[in-house]
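Below you'll find the structure, written out as structure tokens, and then a few comments.
What you see is the complex with one protein chain gone and the rest in place.
Up next, chain A:
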Amino acid sequence: MTRQILAIDDEEAIRIILKASLEFTAGWTVLTAASGQAGFAIAQTEQPDAILLDVMMPETDGITLFHQLQAEASTQKIPIIFLTAQAREVERKRLEALGCGVILKPFEPEIIAQQVRTLLDWQKS
């Protein structure tokens, strides 16, 4: 079964790298969104298997969007993995405390799919 992943990041370069990495290494379908609000709309309509969510975004940032998704019945069950450029331990713990997986930037494109599987406890598919 092909997984569908939603990648939300305001940086186009990151969206391109993420899409290429996941599609070429895991064969998942990758949807992308350039802002929090666009991502929220796609999440509701497409019901992806997981969301890769950038923390630092203008307007609706990652944390705000996380709460928005949690509050919405149709999206609250979608697992979320945060992408952050903040290398600080404090920041990582804060995100993990929300019950989410965290992947740091810069990430390794060849293993990011594996990281997602591990975090979400997915069997290889």
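Going forward, contacts are C-beta pairs under 8 Å (C-beta built on N, C-alpha and C of every residue); 3 or more make two chains touch, one makes a residue touch a chain; residues count from 1.
By our rule, contacts and distances are computed from a predicted model.
A.B. asks: Given that one chain of this complex has been left out, which of "histidine kinase", "ABC transmembrane type-1 domain-containing protein", "Phosphate transport system permease protein" or "SufE family protein" is its protein name according to UniProt?
C.D. replies: Record says "histidine kinase".
A.B. asks: Tell me which residue among A:14, A:31 or A:53 touches the hidden chain in the full complex.
C.D. replies: A:14
A.B. asks: Using the document's contact rule, name the residues of chain A that touch the chain not shown here.
C.D. replies: 10-14, 16-18, 20-21, 24-25, 34-35, 56, 58-59, 85-87, 105-110
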